[in-house]
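Every protein chain of the complex appears in place save one, which is left out.
Labels run A and B following the written order; every chain starts at residue 1.
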Amino acid sequence: MSLFGKVFSRVIPMPLHSITLVIVWLMLNSTTSLGHILLGSVLAIIIPLLCAPLRLPQPKVKRPLKLINYALIVLKDIVVANIEVALLVIGPMDKINPGFVAVPIELTGTLPVTLLASTVTMTPGTVSADISKDQKWLYVHVLNMPEQEQEVIDFIKQRYESRVKEIFGC
Amino acid sequence: MLDYTVMLVAVMLCISLVLNLWRLIIGPHIVDRILALDTMYINSIALILLYGIFNQTPLYFEAALLIAMLGFVSSVAFGKYLLRGDIIE
Partner (left out) sequence: MSFLMELIISLLLLSGGIFVLVGSIGLLRLQDFYVRLHAPTKATTLGLGGVLGASILYMYHLQGYVSINELLITLFLVITAPVTAHILAKVAMHHRVKLMERTRNPELVETSRAQLPPTPIDNSSDDKKAGTNREV
């Protein structure tokens, strides 16, 4: 079994990526014919082998179900965000009070931080602008700053960061 | 009804393309111009999809996908160039 495991991890270094590649290949061709499944499988074996040296160690997704839940929440927030931003854009300009905020983040690893930063960009009135080198501060530009800056920080931390933390278990 | 809607939305998309072009021309800083170009890519994807509905053919999706990928890569390349003065690090 261990020999099989070794060979398996040598031939398919990233199983999840391989499965994703097959699925995307089938989606691109929008078919499920045997020929395309075979061709997709060959690609899914070759491409990760070529890309394995590029990989950085990433924390694993501990709870996939939470990930789906998170995606739904973010999707809902995107729609709400857009309506808010649309009203602000069409309304009078002097209502807009932009500002910068530095949000302290407790996540580790590049994948969770990227996920958080992307979410912050897609949701209500905030765009992530930069991350400090030690990955402890996320700089965010806020379109319409409330009186208390702490509100924005708390919103990001409670609504998104805690959930990302649960997903990756870090 | 759908024909009229498609026409109306096409007009909207063309107006927004013109607005983007305006920002591309007057953009005070070069970053504004990149942002305008990126938005124009996305708007043209929408226009191509609309043309697909208008002609009742799914053939244009491939073109839309290609534009989406090239638009993203070119925007990032512009950004990297302005950030470091070098595209390949």
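Note that a contact is a pair of C-beta atoms (placed from the backbone, for glycine too) under 8 Å apart; a residue touches a chain by one contact, two chains touch by 3 or more.
Just so we're clear, the structure is a prediction, and the values are computed from it rather than from any experiment.
S.K.: Touching the absent chain: which residues on chain A qualify?
M.R.: Output for chain A: 24, 27-28, 30, 78-79, 81-82, 85-86, 89-90, 93, 96-102, 117-119, 121-122, 125, 127-134, 136-137, 139, 141, 143, 145, 149.
S.K.: Kindly note down the residues of chain B that lie in touch with the hidden chain.
M.R.: These residues of chain B touch the chain that is not shown: 1-2, 5-6, 8-9, 12-13, 15-17, 19-20, 22-23, 28-32, 34-36, 38-39, 42-43, 45-46, 49-50, 52-53, 56, 58, 61-62, 64-65, 68-69, 72, 75-76, 79-80, 82-83.
Note that only the chains that are shown with their structure count from here on.
S.K.: Can you compute the centre-to-centre distance for chain A and chain B, using the mean CA position of each chain? Integer Å is fine.
M.R.: 23
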